[in-house]
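The structure follows.
Missing here is one protein chain; the remaining ones are kept as they sit in the complex.
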Amino acid sequence: MAGNTYGTLFKLTTFGESHGKAIGGIIDGCPAGLELDFEAIQKELERRKPGQSKIVTQRKEPDTVDFLSGIFEGTTTGTPIGFEIVNTNQKSKDYSHIKDTYRPSHADYTYDQKYGTRDYRGGGRSSARETASRVVAGAIAKQFLKDIKIHSYTSSVGELEMDIPYKDLDFSKIDSNDVRCPDDAFAKAFIDRIKEIRKEGDTIGGVITCVIQNVPVGLGEPVFDKLHAELGKAMLSINAVKGFEYGSGFEGAKMKGSDHNDIFNADGSTKTNLSGGVQGGISNGMDIYFKVAFKPVATIMQKQETIDANGNVVEMQGKGRHDPCVVPRAVPIVDAMAALVIADFMLRDKSIKL
Amino acid sequence: MAGNTYGTLFKLTTFGESHGKAIGGIIDGCPAGLELDFEAIQKELERRKPGQSKIVTQRKEPDTVDFLSGIFEGTTTGTPIGFEIVNTNQKSKDYSHIKDTYRPSHADYTYDQKYGTRDYRGGGRSSARETASRVVAGAIAKQFLKDIKIHSYTSSVGELEMDIPYKDLDFSKIDSNDVRCPDDAFAKAFIDRIKEIRKEGDTIGGVITCVIQNVPVGLGEPVFDKLHAELGKAMLSINAVKGFEYGSGFEGAKMKGSDHNDIFNADGSTKTNLSGGVQGGISNGMDIYFKVAFKPVATIMQKQETIDANGNVVEMQGKGRHDPCVVPRAVPIVDAMAALVIADFMLRDKSIKL
Amino acid sequence: MAGNTYGTLFKLTTFGESHGKAIGGIIDGCPAGLELDFEAIQKELERRKPGQSKIVTQRKEPDTVDFLSGIFEGTTTGTPIGFEIVNTNQKSKDYSHIKDTYRPSHADYTYDQKYGTRDYRGGGRSSARETASRVVAGAIAKQFLKDIKIHSYTSSVGELEMDIPYKDLDFSKIDSNDVRCPDDAFAKAFIDRIKEIRKEGDTIGGVITCVIQNVPVGLGEPVFDKLHAELGKAMLSINAVKGFEYGSGFEGAKMKGSDHNDIFNADGSTKTNLSGGVQGGISNGMDIYFKVAFKPVATIMQKQETIDANGNVVEMQGKGRHDPCVVPRAVPIVDAMAALVIADFMLRDKSIKL
Partner (left out) sequence: MAGNTYGTLFKLTTFGESHGKAIGGIIDGCPAGLELDFEAIQKELERRKPGQSKIVTQRKEPDTVDFLSGIFEGTTTGTPIGFEIVNTNQKSKDYSHIKDTYRPSHADYTYDQKYGTRDYRGGGRSSARETASRVVAGAIAKQFLKDIKIHSYTSSVGELEMDIPYKDLDFSKIDSNDVRCPDDAFAKAFIDRIKEIRKEGDTIGGVITCVIQNVPVGLGEPVFDKLHAELGKAMLSINAVKGFEYGSGFEGAKMKGSDHNDIFNADGSTKTNLSGGVQGGISNGMDIYFKVAFKPVATIMQKQETIDANGNVVEMQGKGRHDPCVVPRAVPIVDAMAALVIADFMLRDKSIKL
């Protein structure tokens, strides 16, 4: 159980290091007969890609996915979908400065301790580059989900918090700006803040909100595999995530039952939705919504003290091109993981209509 | 994948409804040769038990666990440990008033929709009674973990938040009061608040903090089964949980990298611990700590509008004895799930010494 | 992955030792809404029960199953079905003579070596008593399978082999005799042979043939979880099984392709069925049939040399009441495992109609 697989029936296994030959994965369990829109898949990759805008890392990687199996004449066959994204810049960079040094708040130290070895180039397996494979699989899951729509967007950057309820947002505007916030004013503020931080050679955290609409009633498997528990796990498995809350979340912990309970309408829908679309771990047909907290990127362009593999204290400074804020590029990753979770639950319960 | 199993190598499968004959479970994968302290197991059950104090439900259930297999002359044999807790008060209560009615913010509606049927007595499978089985398994996992210590405690009740860092708390005082808060003053405030709420016939949410100490370096399996991702899933699988954050959590999303990074000491430990003991999904040997948000109990002693199975609007009011705040009794459940997560990871990586 | 679970979506986990308090299990994933015929379940247990006839062990055990959860008003609810069979004669027997002795061709030695300890009473977990739990789950699986019919029967005892093709047998006669062979003449010969062997204080092996009818096309998941591969695993997991073959089996290895190929009829059925109802790991709608070889019971009523835990050579002799031939009582176990395999595949492929 080495942990490189997500899902049980719609199952993704990924492989690949940041600076190896390629990254990629196998999607096992995608139903046969799904006519794929390859442009839509590539478009999701573009949303995650480095170098896409001024507020993200300026590295250039083409990130073109190559499908190797499981698709015949454009349609899934029910057999495993193997795919890869070749790492074009794998040899270009010099990582010798971190070969024997543990970057603070990176996984260098823990990988070395766990495995007794590591591919130090660009973070190796611990690099967020791995998430490109998730985006590919998530894009296919999205197509499988048809009418179920997933909308992730940036809702906070640092201390700046967008206080607009999702109901009042126009999701079609999410990609209208570089930070992926559907509100123009907040988008501008977020972008300004990220630029400011970048100038300081620093980084900053943020929050992504995700809304899932048109979910059928009945998704989720109590008691351990509750719908929101799997969503939580999937989100927490994304690099740099520190927290997950759904529905009322941590605010809900401050409330009284008389204020928190969602009163039913006659059709089974609820007047409010503090439950976040899930009751007892099972979707109730209301919108599912949750928040995902991302820490600031650990690599900063400032000098920091750290240690090397021999325990000597050394000084280091981030080199190259790094993201000042991970959130804009993480939006499609949250989308992807949400799609994988929902797709998996669609297959797990045979009584749910596809 | 019907969701009633947690873990991969240290594996718990539970069964049982609130008012069926019994609840219980099977622990598969507990290593052989563990001499069990049965009193310690029963003591954990007492901590979760209804009727234990004035601020929890006054229902009386003996909650005595009966082990059926996997233990020979007091020691585990490596074979599955079957156990059960007989439901003594299974027939005593009248639940006919909820037979055809969906309680707001309960799982009545979603179970009916998913399964086409439900055992409505006391919530059936969706009742938190199921967690007693988790407490039994967690108590055994705790004994397996030996020097790894897990300390959960109430850190918020409603809007009252204990702002004392865990380093300044005396964990030995957790059970010195009914609300399971190791600080006397906050404990008193929390208890007063719960009593107040109970008088109103209302309920209130709260937060539990958990600290895990003496964790070896190397636990956790990237990329999907990161240590904190599994902790998150395990916690979110507990009834009434709305959020999970570890280390700096949602606050971390507001910070800059230069403030958030944990600088190493020469021995690999870190000067700060905003990472919460986990880097890249792998334990780094520092304390693991996280927070779990619980919503207010949905059953309130006030009149509420709801619907019946035919969609008619009806009025209902909670009957019987319910918890005004779930948090005091949830402390041992958080303990148990944390123990199960850690025990599982101890077995998943063969390079970790037991 | 301690191995006490069979199945992925229709999942059985068992617990229990031969002389512990109880054996039992949890069935997770049985769909909701199945009205159970409890008499039919108990009847399958009677078929496996000791003491049922003169050619099996004369031990008396009531083997009454008690359902603890997952069933409400006689119908499955979709939640886990917990059940137990109390071991009534758990304390009555004296097993001190094998406490420190390894019985030849038993699991005493391997359990001790693997776990460092064992419950030696009656073989503990390695006893075939565990299969009673499988029979309970299999009986429920059978009811879930409705029109799919499973017919297992004794086809060999020792060197006596029934050479009648299954097409010429009347399955309704399987239970008309003690050895569970649908042909009167062979049944008599088999019974006579077993009686003879018992008189010698010896035991003998045998073969069970199983035929599954009315299987829909499409069951089975290539490439590793082929339908016949799972059937093989399930059968080989039964105590005392030494071999499995389906369709033409080992005889097929002697044949030419021109003789072995099954030629199609216009409707997709085949004129012959050397394939045994499975092509490429997927059911083709023809009858599935296979054979399972059982070794002779290891406990014999004759003196044998063996060793104790200290490596001393000692003499031992079987005591008590043991089966001279395991096959008659293994018939319902083969039935049960076949039912579990088919039920699981019915749920794994969402395109298969229930």
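As written, the chains take the letters A, B and C, and residue 1 is the first residue of each chain.
Following the convention adopted for this analysis, a residue touches a chain if its C-beta (ideal position, glycine included) is under 8 Å from a C-beta of that chain, and two chains touch if they have at least 3 such contacts.
Given the structure is predicted, the values throughout are model-derived calculations rather than measurements.
The chain not displayed touches chain A at residues 1-5, 8-9, 11, 13-17, 20-26, 28-29, 32-33, 66-70, 72, 75, 77-82, 84, 114-119, 124-125.
The omitted chain makes contact with chain C at the following residues, 1-6, 8-9, 14, 102, 104-107, 109-111, 113-114, 116, 125-126, 130, 156, 158-159, 197, 200, 202-207, 217-218, 220-226, 228-230, 232-234, 236-237, 239, 242-250, 252-268, 270, 274-276, 278-285, 291, 293-300, 302, 304-307, 311-313, 348-349, 351.
By the touch definition given at the top, chain B reaches the unshown chain through residues 1, 8-9, 31, 79, 222, 347-348, 350-351, 354.
In this section, only the chains that are shown with their structure count from here on.
Rounded to a whole number, the gap between the C-alpha centres of chain A and chain C is 46 angstrom. For the pair chain A and chain B, the distance between C-alpha centroids works out to 27 Å.
Centre-to-centre spacing of chain B and chain C amounts to 39 Å, using the average Cα coordinate of each chain.
Touching of two or more other chains is recorded for residues 1, 8-9, 222, 348, 351 of chain A.
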